[in-house]
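Here's the structure we're looking at; comments come further down.
Yeah, one chain of the complex is gone here, protein chain that is, but the others are all in their spots.
Each chain carries a letter (A, B and C) given by its place in the written order, and its residues are counted from 1.
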Amino acid sequence: MHVEEKLTAETFPEQPEKATLEGKNKFIGFWVFLGGETVLFATLFATFLALRDSTAGGASTQELFDIKLVFVATMLLLTSSLTSVYAIYHMKNFQFGKMQFWFGVTVLLGLAFLILEIYEFNHYMHEFEFKLTSSALGSAFYTLVGTHGAHVAFGLLWITTLMIRNAKRGLNLYNAPKYYVASLYWHFIDVVWVFIFTVVYLMGMVG
Amino acid sequence: MKKLKWRLLLLLSVMTLVLSGCGEPFISTLIPAGEVADEQFSLMMLSTAIMVIVVAVVTIIFIYVLMKFRRKGSDKIPVQVEGSHKLEIIWTVIPILLLIVLAVPVVASTFNLADTDPMKKALADDKNGGKDPLVVNVRASLYWWEFEYPGYGVITSQDLVLPTDEKVYFNLKASDVKHSFWIPPVGGKIDTNTDNENQFWLKIDSKRAKEAENIFYGKCAELCGPSHALMDFKVKAVSRDEFNSWINKMKNFKAETVAQTASAKQGEQVFKDKGCIGCHAVSPADNRPEQARTAPNLANFADRERVAGILEHNEENIKNWLKDPEKYKPGNTMTGTYGKLTEEELQALTDYLQSLSVEK
Amino acid sequence: MSTLARKKGFWPTVWDYLTTVDHKKIAILYLIAGGLFFVIGGIEALLMRIQLAIPENDFVSAGTFNELMTMHGTTMIFLAATPLLFAYMNAVVPLQIGARDVAFPFLNSLGFWLFFFGGVFLNLSWFLGGAPDAGWTAYASVALNSPGHGVDFYILGLQISGLGTLISGINFLVTIINMRAPGMTYMRMPLFTWTTFVASGLILFAFPPLTVGIALLMFDRLFGGNFFNPALGGNTIIYEHIFWIFGHPEVYILVLPAFGIFSEIIPTFARKRLFGYTSMVFATVLIGFLGFMVWAHHMFTTGLGPIANAIFAVATMTIGVPTGIKVFNWLFTMWGGSIRFTTPMLYAVGFIPSFVMGGVTGVMLAAAPADYQYHDTYFVVAHFHYVIVGGVVFAILAAAHYWWPKMFGKMLNETLGKITFVLFFIGFHLTFFIQHFLGLMGMPRRVFTFLSGQGFDTGNLISTIGAVLMGIAVVVLLINVVVTSVKGEKVGADPWEDGRSLEWAVASPPPEYNFKQTPLVRGLDPLWIEKMEGKKGLTPAEPLSDIHMPNSSILPFIISIGLFIAAFGLMYHNDYSWGVPVAIIGFIITFGTMFLRSIIDDHGYHIHKEDLLKDDNGGVQA
């Protein structure tokens, strides 16, 4: 199938993300990239685990973390994963408007998560004097969670760009893979968060 | 027949090894002088033997193939062989067998050399405190070594005095960056980390120590800065009796009484005035915490083999060192900490330093 | 290239290369840049060897020596060996699988420019206050203790070039998964493609840890982090693990493509198909897999404890088995063959005993208690130069001669080639064989000098002489390149006459679209199959039609420059007030350009059928 072809719901392929060679390349390439990202986060997680008790006399994870805040953040991000599934669902049905809407919801949820995280960091720094520079734990915590936060921020910018760029054009085989891959990225961010809330926060509260 | 050939080959290669020189007995791993080094040496020889076999087999096939199958003008197309299961099994299984032969002693030896339980017991016991078996705490700093005998409350630097024919246990760490403690003829190295203490043991064989004139060279084996190459120390191998007498002298050493001549006494004063004393202790019983011990303990300085670990020990070199340590050990932490010394002060300091001895 | 220059003039050619997304031109860029860095790294090696020629030499100072040593290792591994292998991967892999291009031409170009600017940044350290001096491993405590900005250059330069390497790795993976011609199943892929595939997989999983490791180092050095500061709970051993989790796979990233190159050359010049193809593939994958489970063999003396040491020792030894499978398969490929000793074949033949020597000393190093003696001595230096120079550099030189005609359309001079080989081979063994003994005799590595009277004098002198021979050999090679490009003769599609894989089915150099019609692959060694059946070319798998091509773009270059600028800002942000703004500007350039890339549609263009018909020198003759 050709990229620039004008499509209708009938002619729209079942797997629009893989209908062109470019799309297939993007698809597999992105998964490969996620394999690498897995290892990137693995290293950060491992470092955090090795340093999680290295408070150097400063605040420990038990003192810092607040279960309610983390729970809200988790719910926001998990839900945003579902909304992006909805978006892709509508993409497959060639319903551009609905897809854009659900991606919009995803972005809003992600934004709320990010704001919460910024608030949280701010809180730690001012209430507990817990900074990147204050202990090995501080360095490991901000680097791991911050790297995840940077991924969230990048994902938000990415999806927003896609939405704005394609708002007038509608769905075609050139941008369908892009949307699809962006949603994969978003899910991956969620996967990482599942481990962050488990390994960093919950295990940190257990001690 | 074939076996004989291999044995011959083995012999030959060991011979070449010997002939090409094993280095000097005070520094070479090929002339082991202690139990640990022996164990490692025998592993080295075993693995070398296996590897010689491997290399020989490959080389024989290799040479045969190159002689036999060169293209000789003709445009013949050789048979396109796909492979051979039988051959492939052979060259999978035989290497596995060879590796098992190597792996078993490797694992055994790894555990044996890491066994430091006697030290833990000795240290846990207050009365013993590291006397029996002897325990030495090693602390590496840019670019010098401190050796503490916790059982005796004695600290010394640069020259490590060890009794022969008994296991000595070590606790090792670094105070600034990572270094590594290595006495090649006595045993393999272990890193001195900044984060933790490492432990191991060594044992010197008195007979073979004699061949090295009872002095072994120690090296820092981890890149630590510009003078990494110069971070040497010396090991004096002495009998248990000599060791006992030495450690007693160290314990009873009175730094205040050593300066006898006028010049030495003047030197003692300069040593205080110039702030040398702020870094260098002159008593083996240095009670300051280790962070405060930022320079080699000079208590038995005059007995040392070398000045600063590398320069031959004589008056000339002491003066040279004091005049410009940077010239001899770039990047050392003594440089520029005490201003300029006059010729007179130098002489006085040297005389004083030369009097710091437990042997004289 | 020279023909292009004549056709186009100098600046248009430069522009062409700055913007190219054609894998064949990117290959040439990699070859030039990698070659340049190889010469730089080699000169650094020579300077070190001169300093070590005699005891207590003062040719260079202690500090300078550490800089040379660090830059030599870093440059050779990251900026010379890897890119040179990438050059051949780019030039050959798409051809070998019958593809018109790589999967992501734009990213291909981005990968190159990131690598290049990272390398330039790193080397600028020589002129901006001193090069890194903490060894290519940059262990945390020395690296944090190193004054000046040397280590910062290392951290930021490697970060940028590492990103480029990662991108290229992903690109090769996707290319090989998705772009194979009809009939080119996995088990028909030439071994060079296979090893590229596995090496790219290793890049994918090994470079992220490096990225993290040096990022942590960057936090500690530039932003007050405490990962490696024991006083505040940090731990330097973490860095060692992270580095070697990357570092060990990295050596297989280097050597696997080298194995691939020899697996192409040996069958070609023995005129015999690769013996045990299946087990070769299997061994390659196994080496890649095991490569991730042995990293702590670089840390036997760190004090990990006997359990860890024993496990890693045994795990390490197992790698000898698949590697042995390969060695014997090469030998038996030649067995019964009809061997022609061309320059590439000489390297292949020289490689086998040299590499085996290095490999078996590797297994000796894996014997943990014995490694307590070997570690950080010249024995290790000897080991890894035997595998790296005897394996990787020989492969790079072999490939240069082997694929030069394919890349440039002209054959390198064989006589000069053989002279290079002989000099290099002798020089190599002279330099490194003796180092085994130096190490055993107690000489630590990374020493800027040694005192006389320890028995190290003669050995070091011999070693230096050998290095000089290698230097002369490289100069002869450079002369060869110049001579060839001035007066070498043009060659056809299959200049070695015994080509087996698809790259020899297209013109030398290939047209920009590689294959006019995608070929149909009917087995291993597709070209050989067709030749044996008396055909001149390959069967096309599709009718002649328009060919889709990607557009050139300057954006990869700009993205890379952005990071280059940002790196300066980050490095100096503690010293100068302009640091932060410059970093921000750099990042704006990079991310702004990425943003542009994502919003500007780029559909490429088509080469029309009529034009293809006119252009009769390319592609598959059907």
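As a convention for this text, a residue touches a chain if its C-beta (ideal position, glycine included) is under 8 Å from a C-beta of that chain, and two chains touch if they have at least 3 such contacts.
In this text, contacts and distances are computed from a predicted model.
Chosen from "phosphoenolpyruvate--glycerone phosphotransferase", "Branched-chain amino acid ABC transporter permease", "Peptide/nickel transport system substrate-binding protein" or "Cytochrome B6", the protein name that UniProt gives for the omitted chain reads "Cytochrome B6". The missing chain, though absent from the display, is touched by one residue of C:F153, C:F172, C:F205 or C:F408; that residue is C:F205.
The missing chain lies against chain A, touching residues 9-11, 13-15, 18-19, 28, 31-32, 34-39, 41-43, 45-47, 49-50, 67, 70-71, 74-75, 78, 81-82, 85-86, 89, 92-93, 184, 187-188, 190-191, 194-195, 197-199, 202-203, 205-207.
Residues of chain C in contact with the chain left out of this view: 177, 201, 204-205, 209, 235, 237-238, 241, 245, 292-293, 296, 304-305, 308.
Keep this in mind: only the chains that are shown with their structure count from here on.
We define each chain's centre as the mean of its Cα atoms; on that basis chain A and chain C are separated by 34 Å.
Chain contacts: chain C has residues 234-235 touching two or more partner chains.
The residues of chain C lying in touch with chain A in their complex are 103-104, 166, 170-171, 173-174, 177-179, 204-205, 207-209, 211-213, 215-216, 219-220, 223-227, 229, 231-235, 238, 242, 245, 595, 598-599, 601, 603. On the side of chain A, the complex with chain C involves touching residues 3-4, 21, 24-25, 28-29, 32-33, 35-37, 39-40, 43-44, 47, 50-51, 53-56, 132-140, 143, 158, 161-162, 165, 174, 178.
For chain B in complex with chain C, the touching residues are 20-24, 27-30, 37, 39-41, 43-44, 47-48, 50-51, 54-55, 58-59, 61-62, 65-66, 69-71, 74, 76-84, 87-88, 91-92, 95-96, 99, 102-103, 106-107, 109-111, 113-114, 174, 176-178, 180, 182, 184-185, 187-191, 193-196, 198-199, 217, 219-229, 310, 330-331.
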